[in-house]
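Only one protein chain is missing; all other protein chains are in place.
This part shows chain A:
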Amino acid sequence: MVVAVSIGAVNIPVADVWGILLRHVTGRGATGDPALDQIVWTFRAPRVALAALVGAGLAVAGAVLQTLVSNPLADPVVLGFSYGASLGAVLVITLGGVALGGLGGLGVSGAAFVGALAAGALVFALGQRQGRLAPTRLVLAGVAVGYVLLSVTSFVQLLATPTELRTVMFWMLGSVAGAQWSQLPTVTVVVLTSTVVLTLFGRRLNALLAGDESATALGVDVNRLRAVLLVISALLTGTVIAVAGGVGFVGLMIPHLVRLTTGADHRRLLPLTALLGAIYLVLVDLLSRTVNRPNELPLGILTALLGAPFFLWLLRRNKGLDTV
């Protein structure tokens, strides 16, 4: 991560980065070049930290959702959370605070968070029947809600000016360029707590792999488990999408990468997924600001472009998938 901080539009020697970081953390040491200090401490360090948190959060949410709805394609996008966030963000970007009153006051992040949770609540409500959350119904409800939100979002975009459209597009493809230290405490707490709590549920998530009825016979209250974990995943997703926009593919790919290499035991899978998700997004962010210096590419473009080929290679190599 320190290396990631040192590389960018201006390359700064790793040793200097260490010095600047240490001085800010410990409060001691010589004051160096204030410009470098500002680049490292004010812009890059929070950015790298945020990329790590967002990557971890999205990957963990994806891993849990895939198990919850017994569907390898599930992720925050498929379950509609991301589209809810997009709609919230796009509404604020294009219509601004004027037309929206209270919602406008939330800012883009706040609106995205509210949108993700609202979408989650809607999917939750539509995905249940007689109090039972059936996996297939949840996925289909998520996809349907996603499409509706997407069409509303598209309609709103028609009303937007070209400048707003560009902002919308950048938001939807995701970026951590605007990271600030003030955002980090909340995101850190949410991502770390969710990852720990979800890992504690690891044994029960494992049981869910055996099927709903078998999990019940193993003493797991399947319906309650699904409800609790869906709420945690929606919160987690909402929090990270709110600060980073619609970064896709991480939630889908990273969990599978970890599963294919180290197995599906959630007590191992979730921490490793968080770690790999963090590393991956830090790298992608690093590339996003270096390939086309000094311009930046949105994260969403690179996550899939880089990840998909590697993912496909791993898929072809894995024999276990042939027999399912």
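Convention: contacts are C-beta pairs under 8 Å (C-beta built on N, C-alpha and C of every residue); 3 or more make two chains touch, one makes a residue touch a chain; residues count from 1.
The rule we apply is simple: contacts and distances are computed from a predicted model.
K.L.:
Which of the following names does UniProt give to the chain that is not shown: "ABC transporter ATP-binding protein", "Phosphate transport system permease protein", "2-oxoacid:acceptor oxidoreductase subunit alpha" or "Menaquinol-cytochrome c reductase cytochrome b/c subunit"?
P.N.:
"ABC transporter ATP-binding protein"
K.L.:
Of the residues A:M1, A:L95 or A:L218, I need the one that contacts the missing chain.
P.N.:
Reading the full complex, the residue touching the unseen chain is A:L218.
K.L.:
Taking the entire complex into account, which one of A:R204, A:R226 or A:R289 touches the absent chain?
P.N.:
A:R204
K.L.:
Taking the entire complex into account, which one of A:R44, A:R259 or A:R289 touches the absent chain?
P.N.:
Of the candidates A:R44, A:R259 or A:R289, A:R259 is in touch with the missing chain.
K.L.:
Touching the absent chain: which residues on chain A qualify?
P.N.:
Against the missing chain, chain A presents residues 70, 72, 200-201, 203-204, 206-214, 216-221, 259-260, 263-265, 319-321, 323-324.
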